[in-house]
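Removed from the display is one protein chain of the complex; every other protein chain stays in position.
What follows is chain A.
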Amino acid sequence: MASYSHRWWQGSEAQSMDKKGYRRGSFQSSTSDEDLVEIEGVTLDFSMADDVPPLDREMGEFYSYNGGEMNGTSKMMDFLEEPLPGVGTYEDFNTIDWVREKSRDRDRHREITSKSKESTWALIHSVSDAFSGWLLMLLIGLSAGSLAGLIDISAHWMTDLKEGVCLKGFWLNHEHCCWKAETSFEDRDTCSEWRIWSQLIIGTKEGAFAYILNYFMYVIWALLFSLLAVSLVKGFAPYACGSGIPEIKTILSGFIIRGYLGKWTLIIKTITLVLAVSSGLSLGKEGPLVHVACCCGNILCHLFVKYRKNEAKRREVLSAAAAAGVSVAFGAPIGGVLFSLEEVSYYFPLKTLWRSFFAALVAAFTLRSINPFGNSRLVLFYVEFHTPWHLLELVPFILLGIFGGLWGAFFIRSNIAWCRRRKTTKLGRYPVLEVLVVTAVTAILAFPNEYTRMSTSELISELFNDCGILDYSKLCEYVSNFNSTKGDDLPDRAAGPGVYTAMWQLALALILKVFITIFTFGMKVPSGLFIPSMAVGAIVGRLLGVGMEQLAYYHHDWTIFSGWCSQGADCITPGLYAMVGAAACLGGVTRMTVSLVVIMFELTGGLEYIVPLMAAAMTSKWVADAIGREGIYDAHIRLNGYPFLEAKEEFSHKTLAMDVMRPRRNDPPLTVITQDSMTVEDVEVIINETTYSGYPVVVSRESQRLVGFVLRRDLIISIENARKKQDGIVSTSVIYFTDHSPPLPPSSPSMLKLRSILDLSPFTVTDQTPMEIVVDIFRKLGLRQCLVTHNGKLLGIITKKDVLKHIAQMANQDPDSILFN
């Protein structure tokens, strides 16, 4: 082993770059190092969670051991030490190679650590390098929090703008306009400074004409906002539309979509999100906020070399940014971290967990210090009640779970069907018109019903609210006799006429929300679906809750109520039902469980409601999974054919690697490059004639013994660069991938050495490997391609795309729907 290591240490840094990382550890991590180095290729390092590279200790020894020799021998490779710009980067719509990125990061880290012993400056550099991750998190938290504050405040203001304007200052929304007003109990929402449009235009707020005028203004504003939103999206950043979570999931799994997390996307998404939310469309800001936070993360990554140059490291940052996004969207920092872990991230080591935690904390703190709602809370629908629940109430909670599951499955089916229609038929050609029509329909149907006229967040907040004596709304209009002075703790009462009106209005609102959301999600404006789903669930929950309450009030002598719900007791809280319903519906649509419950629990601050929420979330997941297996985000990923290798599904077909690999039985043999006999021209011909993104390098065509793997992009860039900058490189120059160059005959043109771009440890499997294992390797290591050998000879190649197509084929889906790569 010593001699072996000795040899590869004498190579250049750049060369060893590809090797070092792979040399240690294996699936059985307990075996000793000596054994592992012998088995080249199949050994790999996958102790990813380690910040410190495992080889460190060992390396230090080697440094002292042959440190003297190193300087002399590595000189000839000096010109390759500085990698060419562009080498090791990826093209748009390609998948990254996680293994390569990680080993590059480890090499970088190792280099910094070893240098840090040499000088103070290098030490400072190494410290700042280690610190940069946390600094980045701080910056992400700050920016995500500030942007969320901006979105909250402006969306609130613009929503109220549809209704009227504040004379005290046009920038104040309705609530803040009447902030100081001292009024009577009944008309607490009105004040002289706030003028609705009919008041401003014709001077009255009563009467049919005023109503029609308000109606008209409401629709006009809604149309104006949505028109602005869709034209800004179309004009400046088409990637800013939609929720963004399916795409972010795909990006985090290793796909490259250039510009998706760029500056313009950030600006346009932030701006248009406010417009879309205020236009009254049935959409929420939560999903887009995750996208906004990820954009911040990606842009801020440019500040630090460590993250700028490494796609895998950058994805760790993006995972944390997603957590910060949810943290500010729901005011739930822990829920955000868990959301990132459960729903979005592909690769989530413990280190990223801590970073996400920190980013979520900073983001929540920033938003809190901006105080967007003026109530010291991070969300509009924060609720606080602590009334206990009875075990028997689990039955209605589970019923709500079943409803949530049914709604989730129904929503996913119909939304995907509609989106497929949009994708394949003429409908997709009129994105602006589509948005305008949906907005017009929403606004026209929403205005007459006060529960749909208000913003969806406010609706949820009202539904979550438990009726106390201080509340004055139709939903709380119970028949009451004020003879008790018990304060907040009101007994169950008979519903008054207001509650009955509210009930059928809510039922109408439910129908509108259910159907309009299907057509809204996926339009070309930023649109999240957390809020609409929660609204649907909250309405159903509240209806059921009020029903239960009345049932218990009128039939308190029934045996099921007798034990715990006697007359005059406060036993049923309709607000809790609304909350459970919201959780169930959200769970049915997104299939989240843990993060969902934590988010809801952070919203309410009531530990005692964890069990109802868990019961509802679990039931809804079971029911929804029984009907259709994918959550909305996975369904959209599949609809768009993103190359996302789902980590949750099992692959259980008995196929072998040789059935999947290219070339197939009757295809021409695999295109390979030989290590020391091809000229520049030969290679260029191969590059021009084929479109593969990489080529295996073999010892010779006859033996087909594998040397390594070289990427097309690296090859193109290196050859182009060499032709420009290196003397004597002509079409007949021979390209060498070998370690030592053979002596040159004097007349021949100078050779081109490209060992530095060669990946010396490509992954290989034998042709008899079952596909289950291959799929697992691709999933867990994030490979991009894997070479297939037979009796030690190179036989073929399996790429991630082949794996995805194979999985699609096995699941009886159209394999050509996977578009990219």
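Heads up, the rule we're going with is that a residue touches a chain if its C-beta (ideal position, glycine included) is under 8 Å from a C-beta of that chain, and two chains touch if they have at least 3 such contacts; residues count from 1.
The rule we apply is simple: contacts and distances are computed from a predicted model.
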{"item": "The complex's invisible chain, by UniProt name, from \"Defective in cullin neddylation protein\", \"Ubiquitin-like-conjugating enzyme ATG10\", \"Transmembrane protein 9\" or \"Alkyl transferase\"", "value": "\"Transmembrane protein 9\""}
{"item": "Residue among A:Ile201, A:Leu380, A:Ile469 or A:Ile686 that touches the chain left out of view", "value": "A:Ile469"}
{"item": "Residue among A:Ser114, A:Ser231, A:Thr387 or A:Thr679 that touches the chain left out of view", "value": "A:Ser231"}
{"item": "Among A:Ile112, A:Val274 or A:Leu603, the residue in touch with the chain that has been omitted", "value": "A:Val274"}
{"item": "Residue in contact with the excluded chain [from A:Cys241, A:Ala552, A:Val697 or A:Val788]", "value": "A:Cys241"}
{"item": "Full-complex contact with the absent chain, from A:Ile201, A:Leu223, A:Ile299 or A:Leu394", "value": "A:Ile299"}
{"item": "Contacts of chain A with the absent chain, listed as residue ranges", "value": "85-86, 89, 91-92, 139, 142-143, 146, 149-150, 153-154, 157, 169, 171-172, 176, 179-186, 188, 228, 231-232, 234-239, 241-242, 247, 257-259, 264, 267-268, 271, 274-275, 299-300, 302-303, 308, 366, 369-371, 374-376, 419-420, 422-424, 428, 431, 469-470, 472, 482, 485, 487, 522, 524, 639-642, 716-717, 819"}
